[in-house]
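All protein chains but one are shown at their positions in the complex.
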Amino acid sequence: MINPTVVELSRLQFALTALYHFLFVPLTLGLSVLLAAMETVYVITGKPLYKEMTQFWGRLFGINFAIGVATGLTMEFEFGTNWSMYSHFVGDVFGTPLAIEGLMAFFMESTFVGLMFFGWERLSKPAHLAVTYLVALGSNLSALWILIANGFMQDPVGARFDPNTMRMEFTNFGALVFNDDAQAKFVHTTIAGFVTAAMFVMGVSAFYLLRRQHRGFAARSFRIAALFGLISSLAVVTLGDALGRLDYLLQRPKLAAIEGLWHTTTPPYAPEKIFAIPDDETQRDIVSIGVPYVLTPLVTHSWTTSIPGIDALERAAKPKIVKGIAAVTALEAYAKTKSPAALAAFRKYENDMGYGLLAERFAPEEDLNKIAKRDLPSIVNRTARATIPNVFVEFWSFRLMVALGFAFIVVFAFAAYWSLKNELEKHPWVLKVAMWSIPLPVLVCEYGWIVAEAGRQPWSVYGWLPTFTSASTHSVGYMVFSLLGFVTLYSAFIAAELYLMFKYARLGPGYRGTAAEAVAPPPAHGQPGYADRPWE
Amino acid sequence: MEIYAALKVIWALLLGFLLTGLAVMVGMDMGVGTLLRFVGSNDAERRAALNMIGPHWDGNQVWFILGGGAIFAAFPTLYATSFSTFYIVMIVLLFSMILRPVAFEYRSKIEATRWRETWDWAFLISGAVPMIIYGAAVGNVLQGVGFHFSWDGQYYQDESFIWYLLNPFALLCGVLSLSLSVFEGGAMLMMRGEEPLYGRARGFAIGGGSLAALLFVIGGIWVQFIKGFAYFGPVDPAAPATPLGGPAVVMREGAWMDNFHAHPILWLVPAIGLFGMIAGPLALAARRPILGWWLGALAWIGTIGTVGGAMFPFLMPSTTKSSQSLSVWNASGSAYNLAWMLAFALVFTPVIVAYTSWAFHLMRGKVRPQPTPGDEHLY
Partner (left out) sequence: MRNFIKIVALALVLALALCLAVIAGDYGPWYFAWLVGTAMIVLVAAAGAVLYEAQEGARGTTREE
């Protein structure tokens, strides 16, 4: 018997720790590349200001990186500690990209990040630049393998269920790596990280420009970040469209939830809802405002194709659920008797077995064998309803993500324009918007995560393994213990992180840190702790 | 199908290699963390100690992450079951381990004494606790764990968690692993440190290595009286990997010695470990920290090799349903998966070893409590 409270607490813990981890990851991804760009300018021009620039933003990178590494440890182990059935069921194919990530990417990133910070005096200029590029490459390759793993959860290709080992077995490496979902998501996620980092550097530079501090330094950082962000924010939208199309092709319930489609659309009139309050309970909108003739071409890239609504999707799921129940009962019989007849019965419906597992939570004592014939229709109906993710969450996470994503393009466009004309200080509103926008891309990344992962529900592996079936069989006490611990530790971490980020951003470039306090000769003039900077 | 059996054995060996890498590299950093408060009497000395491993701790930690990833991919059922049955222990391990990266980065960024004192305690916790847990977990696995599987492969736990932590044999293994890590950490501090850090580290490391040797011998004798596990009847190593419906397993005292009796050459492995634990402290006493460090690595190889040699092919035996004990044969990934992973490991492991060595070579030399200008990003 699976305890539903334990499953809910496990989901809560995973969502909290993953969302928390993902507060820091995008900045690491993007800032590593941005640092490489800055150091490239240093090596090309030879101007010490760009070295200082790389080191200053590198310091902030370090503060962020440490907490990203720490919270990443949690993610690597949580599959095993909280999702044992999941790990057993797909470990053969899901664990592989995670292991390769360590082997190929994380080792590289972590080893060279040490040299990046410590090696300025021991490496030649080009060698240090190469190290910085390897850190950037390593962190982005990490993202690649993680998203290949995630792509498998979204669209399980390259593996086949084996009734003898009761798990999905890896069958095609190429299919796993070149999974369309993994590809589009990798580009979308990393470039979203580029946007996050660009906004961060631009916003902090804007802060200096507004306060007329470190102007030469800040104007140059602003320029690099604005251009970096402008192209990235354009690219991220393109990829967003590609992902939406994949959801239309492969995960229709997710798309229907995102667009709030309770009913199948009538092309080409179907309106794109701009504002709505979807009510999951009654499956209708309390309020809805839309723009007609937009939805169909946007999603289907045609004028005549209709998009199935939630009512149609539930109807389509019902026969799969009936077949799935037959498949799972046959599988259980095969597991216990090894009879060829049971195996044959399983093989007949094996592709729908996930829907059978999904029905387990509604069966008496979670046992499909105990479903009475007269109860079957009601259980099938409840299971069909459960195949639809939460519409309200999907609808609004998606809209906030998209609206802010487009807003970023506008911000970066103005910022880049005035920066290229060197007239930023005449337009303080651009600087103010840039400064106040620093946290927004982080928020948008979180929305993106919610759209992708909450939209995958009720599955942990789409169509094959329900989230409900995936969890470890813990007691509630275990979960309370770990949840309390995570909340305490993570709250302390975020407080320390924000404090240090603000402190070091305020101190600005040129501050040698407490590191050199013991050795730095007392400055003859100017503020203590600051080196002389001729370009100010 | 012979190839499948060979792949399983290769991955068991690679797992041993990874666990050894983890123990040597992460153990060294954790030893430094454990010793931090004791070898450094003031802030400058402690900062010097941290900066000796400063450029490397992050890379070293990946051994831990890679270990987790490799178990996940190569032995998915082991990953799923062990991490869940040891839940509370694993969570405590995780909490202590995630303190460490943050401690490194944040400790010296604020000058307040209380702030730094707090993080120094965090270093002690995040150094000592994980090493004790690693050892204790191995100690518990040697005694068997209470779990069984339902027909669909879901595990069920049969015993409460307190038992796992609190038994004398597991604690002995925990202290053994802590003392080896103190030895390696101390050797590292000697390599890159100067007096008075050097002398203090030397004292602790010699103590740690000697204690490890003593505990290793006691543990070796103790194992004779522990109920080990052995397959009863023939086993097909190339069978599809599932713990369900496996051959019978018997529990009896001294079963962990079967492999040593069958293959006397295996005695070389504990001999190598013991040699490392005895010769290591002697090398440090003779002020040869580099030699001592390598002997410490040898001690780890011997220790982990001994456990692996005793248990093979078992990975995590079950006391409550012994036929469902997890072994190299029934908990591994599919042949296709193991083959691909092997290809990646063959390409990337040498590359990793090469650039890690280069990084250590590049950052060699003494770290002084009074840093010279230009030393960037000191912790």
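The chains carry the letters A and B, assigned in the order they are written, with residues numbered from 1 in each.
One rule holds in what follows: a residue touches a chain if its C-beta (ideal position, glycine included) is under 8 Å from a C-beta of that chain, and two chains touch if they have at least 3 such contacts.
Bear in mind the structure is a predicted one, so any value in this text is a computation, not a measurement.
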item	value
Displayed chains contacted by the hidden chain, counting the whole assembly	A
Option from A:232, A:329, A:387 or A:457 whose C-beta touches the chain left out	A:232
Per the touch definition above, residue among A:12, A:344, A:420 or A:476 touching the missing chain	A:420
Residue, one of A:55, A:96, A:165 or A:183, that touches the chain absent here	A:183
Of A:2, A:18, A:41 or A:409, the residue in touch with the unshown chain	A:41
In chain A, positions touching the absent partner	33-34, 36-38, 40-41, 44-45, 47, 50, 140, 174, 177-178, 180, 183-184, 186-187, 190-191, 194, 219-220, 223-228, 231-232, 235, 239, 242, 419-420, 422
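Rule of thumb we're sticking to: only the chains that are shown with their structure count from here on.
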item	value
Touching residues on chain B, where the partner in the complex is chain A	44, 54-59, 61-62, 64-66, 68-74, 76-77, 79-84, 87-88, 90-91, 94-95, 97-102, 104-106, 108-111, 151-157, 161, 240-242, 244-245, 333-334, 336-337, 340-341, 344-345, 348-349, 352, 355-356, 359, 362-363, 370-378
Residue numbers on chain A that touch chain B, as the complex places them	55, 58-59, 62-63, 65-67, 69-74, 76-77, 79-96, 98-104, 106-108, 110-115, 117-123, 162, 164-167, 169-171, 173, 331-332, 335-336, 338, 472-474, 478, 481-482, 485, 489, 493, 496, 500, 503-504, 513-520
